[in-house]
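All protein chains but one are shown in place.
Presenting chain A:
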């Protein structure tokens, strides 16, 4: 009955259904009926609540068990705390604001705070191609891939045998010679083995032969077996990739766990972990890959500002990013507002039809539109040049300034319906009386717009303009699909073109080909985040001033 109290506290008037019962006469019976009704409603709510919360708790308990078994204590703690808080909030009588806010806050934590925090963490590591795991994985991968099959060595037919819990290899070489050996015992010839029709030794007295299912069940141990061919380790070792045949391998890398070094046995080069780069490095600077993920401090930020390929274009790219975002907002807002005013005029016929048509560009996926525009702006075959300009070869996307113009133009086409929508809404919320009063006072329509409507409009639209600026600041899709940042000056030697904005430049610099430098990309993301945040804060301050005007 926990919730009934709250219910009563808030519901000063009892709920009145359409199927109202005859009103009780005495105040006493009225009160009794009210309590009964509230209580029955409360029970329903309570049952639903308990059912839903028990589902949540059941899932949470399952998650906690799994996390406990995985010994993933951080996530375990987080899930536990959140589950407790959720239960506490929804089972308590009060805390109505928390009941409304909790879902939003949880989303905020998962999708905003956590993501930003994790990006911040990655920005201080060298996470990326060649450094995507921990050191034991890297050592393992290096050792595994340093196993080199001895050239022209034969294939040995293999039966895996077991004695006293130790696995051995019973091998038949191509000449029919049969021998047996284990990890500590080099191959030695045997004569008393049972041989099958093909001449392959399949059994040996004193040993148990393993069937394939047994091999599969113990494959980690068997795959790790390496049987020396002879007492001389330089002859190589036999290993099996599949449990039925063995091959002779030599490894040219040896890991010294105590010293933490890798040694190449053929060249005798020693690679040491210098503790900085997250990899084994030789004295002459050659690096063994894969390495592992380490904390690199501010190195990514230093590279973002220090390396030649980034520093050179950074200023022009930043300027263009601001120009692009600002012009995009300005042009789309101007056109959207103009159309909104036009279609807000009651004398206009077929307004609804035009409105629907105008919103169409907004309904297409933006990246698809960008691709279509790229085709239409093709100098030789594109619709624009062929039809609108009579076959002139205007390089819309390959001339530096025309490409910038095209980007803004296409973005205008993509973006004005949004501005049209919000301006229409805002205009319609301005009371007609104000306009009438102004007309009576003798104001001309230009004055009414400039002095009354626009300021009122800006109060509600300005925050959207700011968010539109932030969106266009990172409008990767449009740039990537329309020009891919081009045209590029090939003599500059940097992979950054005339229409690259910051985010597309980051993509090109941090993700070259298939190699990924997540650390550098994260560092850049934080820089861009700070830029956008500063611009937004300043703009919102300005908007506040606008509101006070009101």
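Heads up, the rule we're going with is that a residue touches a chain if its C-beta (ideal position, glycine included) is under 8 Å from a C-beta of that chain, and two chains touch if they have at least 3 such contacts; residues count from 1.
Assume contacts and distances are computed from a predicted model.
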Protein name (UniProt record) of the chain left out of view, among "Fe-S cluster assembly protein SufD", "Maltose ABC transporter substrate-binding protein", "ATP synthase gamma chain" or "Heme exporter protein C": "Maltose ABC transporter substrate-binding protein"
Touch criterion as defined above, residue of A:200, A:453 or A:488 at the omitted chain: A:488
Candidates A:45, A:195, A:254 or A:546 - the one touching the absent chain: A:45
Omitted-chain contact residue, chosen from A:247, A:343 or A:524: A:247
Chain not shown: contacting residue from A:55, A:302 or A:454: A:55
On chain A, residues whose C-beta touches the chain left out of the figure: 3, 7, 10-11, 15, 41, 44-45, 48-49, 52-53, 55-56, 59-60, 62-64, 66-67, 69-70, 72, 75, 78-79, 82-83, 86, 89-90, 99-100, 102-103, 106-107, 110, 129-130, 132-134, 137-138, 140-142, 144-145, 147-149, 155, 212-213, 215-220, 222-223, 240-245, 247, 289-290, 375, 378-381, 397-398, 483-484, 486-488, 490-491, 493, 495, 508, 512-516
